[in-house]
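Removed from the display is one protein chain of the complex; every other protein chain stays in position.
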Amino acid sequence: MSPRGGGTEGLLPRSTSYGALVGLVADALMRRNVGWRWYAAFGVTLAMTLMLAGCVTWLFLRGLGIFGNNTAVVWGFPIANYVWWIGIGNAGTFISAALLLTRQPWRAAINRFAEVMTIFAVAIAGLFPILHLGRPEYAYWLAPYPNVMGLWPQWRSALVWDFAAIISYLIFSLLFWYLGLIPDMATLRDRARTRLGQVAYGVLAMGWRGSARHWQLHDAVYRALAVMALPLVVSVHSVAAMDFSASPMPGWQETIFPPYFVVGALFSGFGMVIVLTALVRLGLGLQAVITPRHFEVMGKIVLACSIGMGLSYATEWFYAWSLGSRAELVHLHKLFGGEYTPLYLTMLACNLLAPQILWIPQARRNILVVVCVAIVLNVGMWLERILIIWNTLSHGHLPSMWSVFWPSIFDWLVLAGSLGFFAMMFLCFARLLPAVAMHDLGKLLRERRKES
Amino acid sequence: MTALLLAEFRDPETLIAAARRAREAGWKGLDAHTPFAVPELVEALGLPPARIRPIMLGAGVAAAVLTFALCWYSAVISYPLNLGGRPLNSWPTFLVLCFEAGVLAAALAGFVAFFAFSGLPRLHHPLFAARDFDRASQDAFFLAVQDPKVDAGRLALLLDGLGPVSVREVAQ
Partner (left out) sequence: MTPLLGRRQAALGLLASALTLTSCGEPEEEILPYVNKPDGLTPGVSQRFATSLPMGGYARGVLATTYEGRPVKLEGNPRHPASQGATDLFTEAAILSLYDPDRSRSLRREGRVDTWERFEAALLPRLAAAEANGGEGLRLLTGHLTSPTLLRLIGALRERFPAMHWHVYEPVAETAARRGAELAFGTPLTVLPRLQRARVILTLDADPLGPGPEQIRHNRAFAAIRTARRDNPGGLARLYAVEPVFSNTGAKADHRLALAPAGLRDFAVALAVRLGADLPVPALPEPAARFLDAVAQDLQAARGAALVLAGPWAPPEMQALVHWINDRLEAPVDHLPPPSGQPEDLAALAGALRGGAMDTLVIIDANPAYDAPADLDFAGALRDTDAFTVHLGPWRGETGALCRWHLPQHHPLEDWADLRASDGTASIAQPLIRPLYATRSAAWLLGLMRGRLSLESYAAVRETWAAQWPAESFEATWRRVLHDGVVPDSAATPLPRPAARAPALPPAPEAGLTLLLRPDPTVWDGRHANNPWLQECPKPLTRQVWGNAALMAPAEAERHGLREGDVVQLHAGGRMLEAPVLPLPGMAPGVAMLSLGYGRRQAGAIGNDLGANAYALRRQDALWELPGLRLVPAGRREEILRLQEMHRLEGEAQELLPERAFTDLLEHPLEPEPEEPPASIFKPLEPDAPVAWGMVIDTTLCTGCNACVVACQAENNVPVVGPGDVAKGRDMHWLRIDTYWHGPEAQPRPGFQPVPCMHCEAAPCEPVCPVAASVHDAEGLNVQVYNRCIGTRFCQGNCPYKVRRFNFHGYADGQEYANQGEPIVAAHYNPDVTVRGRGVMEKCTYCVQRISAARRQAEKEDRPIAEGEVRTACQSACPAQAIQFGDLRKAEAAVSRLRHEPQHYALLGHLGTRPRTTYLAQVRNPNPALEEPEA
């Protein structure tokens, strides 16, 4: 998207200096005292995290039966949560990499915590496929390792692809994020007043001296990673889509699924980024570098994704109708006339209707509006994930095995717990590491000075 | 032991100019320290190209090939099983794993190569002792010269007009 006026327009304070920018970000960590809000938030999210731990313990004691899954609807919340979280996890690295390659000036302020969001989200997403196993203690059987039985994973299974994709993506994102973090660690090392801070950040900085040679190598690797990140991101959610589309079940067996899932991932991912951006901006007082313009451009992307989603849904319906197979038609009929129809309509409203307000420029520039849309669409996206599972498994090929899914209390607690866990980790990050890439801000300032 | 000289600037542009001059003067041991990447310095200081990407490519391809070999061996030779009548060598399904493995290996290789080439991690370096060098990671831009035939005087002379904030020798 081409920024109006100068590329850096409205991204930085009118008059500022390299030092000021650094201070702006670093002081949020080092000087200002935390305040009760942070502690309150941390306490709540910690409690939710402990609740999650409790549920997982109970799950391992009592078995998968504590969830609502039944004979026909063998998948439920855990899988939906997994797809949802991995979708969110897709946006961070994508934003950082894609905007880097397309030289988007507004990347500077948001790429760091977007990447962090990715790492946490993917880590949480990775938990769910394991939690949903009947015998989670054997999850490692998905990895090829020498064993006396001479057994191997079954390479044709989309779950094995998933396993590989999640792990590669998680490690990759960590590397990408840490590489970008090193110069900022040096900055914090040099600004740290306490010995502990100097040592801790010093070690993480690995002796970075900002030498021209360092920067040259850093750039080379970082950009190379960015180039690889894009197909990787696409592959990760395409694989998640294949968990469904590589099957003969009505409503799943559709070639549209991989792209449809990728769009959905960016959709929910950007939604989450918008929410986090607002929180970081407020919590760390970064109004100076995180500006309405950031929300405006992200709003545009969300809008584009929403249209993409609309196209995907329409394609689904058209497939079902044009294939004309009985099961597909039943599935289509159940979407609009089944037990889950109210949820389905809610989902359509959240994902297709709500974002349309962003056509209005004023709305786009209004942070509150954009954030609300983002929250709504993330609810919608979660509904979409669960409905993909429910609608197909509840109305399979044989009417005799149709059944409705009733979530158990644990389904809800685990979902809530995962949100709390995510929030808690993010709070810690905001306290300990620079939420904004300071060296990127520096570059941005230099660009602006060149422009003028 | 040749002295290490530092000239401090307030903005990257003057640093670049200084670097050019120093290079045209044919000085050796030039380097710069900046809070953020200044791409022009590569050419200004005449740094050798970074040969990292070929390594990443190599690692990626190798990993992909190995992964395919693993899938093929385990599915066709080591433990062949009839799974829904699919052919033992269902290579299209193996490719996904090859891709993931390739990307991962390339990324790791690049990461390792970066540290190898940049001589990091190195937690102790004489520069850190230099006064105000801590601003090299914030808002100061340093030109570093380490050349037997250069001393602080000549450096100051060279930089005449560029208005360095300071020119000093780093204690070794």
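Each chain gets a letter, A and B, in the order it is written, and its residues are counted from 1.
Quick note on the criterion: a residue touches a chain if its C-beta (ideal position, glycine included) is under 8 Å from a C-beta of that chain, and two chains touch if they have at least 3 such contacts.
A quick note: this is a predicted structure, and the numbers were derived from the prediction, not measured.
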Among A:G43, A:G65, A:P231 or A:P361, which one touches the chain that has been omitted from the display? A:G65
Touching the hidden chain, out of A:T16, A:Q104, A:S157 or A:T315, is A:S157
Among listed residues A:L133, A:L230 or A:A304, the absent chain is touched only by A:L133
Which is it among B:A3, B:A17 or B:L83 that touches the chain not included here? B:L83
With the missing chain put back, which residues of subunit B would touch it? List them for me. 79, 81-88, 90, 93
In the full complex, subunit A touches the hidden chain through residues 62-65, 68-75, 129, 132-136, 138-139, 141-142, 151-154, 156-160, 163, 243, 246-249, 325-326, 393, 396-406
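The definition used in the following text is that only the chains that are shown with their structure count from here on.
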Cα centroid separation between subunit A and subunit B, in whole Å? 29
Show me the residue ranges of subunit B that touch subunit A in the complex, using the header's touch definition. 11-12, 31-39, 41-42, 45, 47, 50, 52-53, 56, 60, 70-71, 74-75, 78-79, 81, 83, 86, 90, 93-94, 96-97, 99-101, 103-104, 106-108, 110-111, 113-115, 117-118, 120-125, 127-128, 134-139, 144
In their shared complex, at which residues does subunit A touch subunit B? 17-19, 22, 144, 150-152, 154-156, 160-161, 164-165, 167-168, 171-172, 175-176, 179, 183, 186-187, 189-191, 202-203, 206-221, 224-225, 228, 231-232, 235, 239, 438-440, 442-443, 446, 449
